[in-house]
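Yeah, one chain of the complex is gone here, protein chain that is, but the others are all in their spots.
Labels A and B are assigned to the chains in the order they are written; within every chain, residues are numbered from 1.
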Amino acid sequence: MAEAAAGRGRRAGARLREGAPLLPFFAYLVIFLVIPTVAVLVGSVYLDGSFSFGRIHELFSSTALAALWKSVLLSASTAVVGAVLGAVLAWLVASSPPTSVLRRMMLSLCSVLAQFGGVALAFAFVATVGSTGVLTLWVAHLGVDLAGSGWLYTLTGLVLVYTYFQIPLMVIVFLPALEGLKAQWREAAVSLGATGWQYWRQVAVPLLTPAFLGSMLLLFANAFAAYATAAALVSIGSPIVPLLIRQALTSEVVLGQSGFAYALALEMIVVVAVVMVAYTLLVRRTSRWLR
Amino acid sequence: MTRRTRALRVVLLVLFGIFFLLPIYASALFSLRRPGGGHSMAAWTAIVSDDQLYPAVLVSLGLAFVSVVLMLLLLVPTMIWVRLRAPWARRLVEFLCLLPLTIPALVIVVGLKGVYAWVTYFLGFIGLGESALALTFIYVVLTLPYAYRALDTSLSAIDLQTLAEAARSLGAGWTATITRVVVPNIWSGMLSASFIAIAVVLGEYTIASLMGYQNLQVVIVLLGKTDGPTSVAASLATILLGFVLLLVLSLATRGRRRHVVGGAVR
């Protein structure tokens, strides 16, 4: 009994010694990641000393629901289009020689556009199809009004610009799965009598489907949480959830909306977390296959 | 590959090429426009001369540098230690590092606003006060998922346990083991973590704008309302810089791989 307790004590002591060097890291993440997240969770139901579901209730107001619907529409449409086109592009990349400079340039460009574009992408499209954009002026000679009624600054414009970063993101997350297809599988299928098409239909597609769906979910989460591109393009109105959060944050003092931002942020966490969990489950399955 | 597939590949590559390069090409043309007509480099020289833009460029570069240093100091010893002495914490560390992918930057801002008084107190305490450099603490969090993956890859490529045991048996203490034996062997991972972190910080807009700091991207958006060509030039510059950083990284790793193959042939 006493010995067991002493053993536990020793083990706990060892844990403490092993754990001590990790403390700065944990402390840092608690302060700058965990506390803000918890603050959102708490703040959405508890603020200024009182507990209420009022703010959660506000999520079901027509403004908030409309924004949620448009966010889902934007994220889903760009996730589907991005996943399909991105998978095609990933196939083009995967079948090029792995050391070619063109391939490396394509992957670097994809990485930049997918992950670090934000504001810059918005401006690139303003410069292309905005009211004085380069392409707009070119086709104006042909009598076509490309900029139209300022569609670039509405949901339609967001769909175009989001697709522009969703496709490269798909390339980056889907390429490893595509490259995980082993040459032996194709050769085994062919030697058993499969045509190229039958190999794709019966081996490659079933193997890639979980990775494809998982990547599509990741794209959805990515679009749902994106802020910079939308904020740079849309300055009037708040059609989607991230922009509604901006509005709530910047006007909370004026309108006494304090706390609505918390509820919207909570909504965002919930949507993104659900999608990411589904993504993890799907990808875990694929990674067992395509190691 | 049949001739038909090859033709299809070329056609598709051209279409994707047009879709992706047209906006970049258009940005380049747009940035050379002069308000009255004709061409000039004025928008590009503004990046290092404009009263509003240049300070923001410096702020963002400074943020990138400080964030990289802080990220490496925080992450490298932690990841090494976890692999050597505290494997029980590995899943937790990985979870925390990848968490920012699930918790959008926007949510972190909202949360931070709630504990803002506390944050400003903390920043005042360490002498940063209202400086934009305060952003560095949150930027480190944003870079963690990318940095973790880069470092994890290069740590997995070496036999850390054996290296450390060898160093310790030769009389090195933990500090010497990490700084003189392990770090030189994960140099490439640290480099790629740093490059990616620089790209993240230079492109960051969400947190800076909502917390009211003026970094490069915030000023680009401000300028967009008055001086289109300059803001387009500056945003194109950040994309190109990120592209060059990642391409250099990719070519550098290829150089090493080729070296190994060459050695095997000889």
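Definition applied: contacts are C-beta pairs under 8 Å (C-beta built on N, C-alpha and C of every residue); 3 or more make two chains touch, one makes a residue touch a chain.
Note that contacts and distances are computed from a predicted model.
Participant: When you check the chain that is not on display against UniProt, which of "Molybdopterin synthase catalytic subunit", "ABC-type quaternary amine transporter", "Acyl-CoA dehydrogenase" or "Response regulator" does it turn out to be?
Facilitator: "ABC-type quaternary amine transporter"
Participant: Just to confirm, in the complete assembly, which displayed chains does the hidden chain contact?
Facilitator: Even though it is not drawn, that chain still touches A.
Participant: Who touches the missing chain here, A:L107, A:V173, A:L207 or A:V275?
Facilitator: Reading the full complex, the residue touching the unseen chain is A:L207.
Participant: Determine which one of A:A20, A:L65, A:V101 or A:A188 touches the chain that has been left out.
Facilitator: A:A188
Participant: What chain A residues would touch the chain not displayed?
Facilitator: Residue positions of chain A that touch the missing chain: 182, 184-185, 187-195, 198, 202-203, 206-207, 288-290.
Convention: only the chains that are shown with their structure count from here on.
Participant: Could you put a whole-Å number on the gap between the CA centroids of chain A and chain B?
Facilitator: Using C-alpha averages as centres, the distance is 17 Å.
Participant: Considering the complex alone, what residue numbers of chain B touch chain A?
Facilitator: 1, 9, 12-13, 16, 19-20, 22-27, 29-31, 74-75, 77-78, 81-82, 85-86, 88-89, 93, 96, 99-115, 137-138, 140-141, 146, 199-200, 202-206, 209-210, 217, 220-221, 224, 228, 231-232, 235-236, 238-239, 242-243, 246-247, 249-251, 254, 258
Participant: Going by the contact rule at the top, pick out the chain A residues touching chain B in the complex.
Facilitator: Residues 15, 18-19, 21-22, 24-26, 28-29, 31-33, 35-40, 43, 85, 88-89, 92, 95, 99, 101, 104-105, 107-109, 111-113, 115-121, 123-128, 132-135, 164, 167-168, 221, 225, 227-228, 231-232, 242, 245-246, 249-250, 261-262, 264-265, 268-269, 272-273, 276 of chain A touch chain B in their complex.
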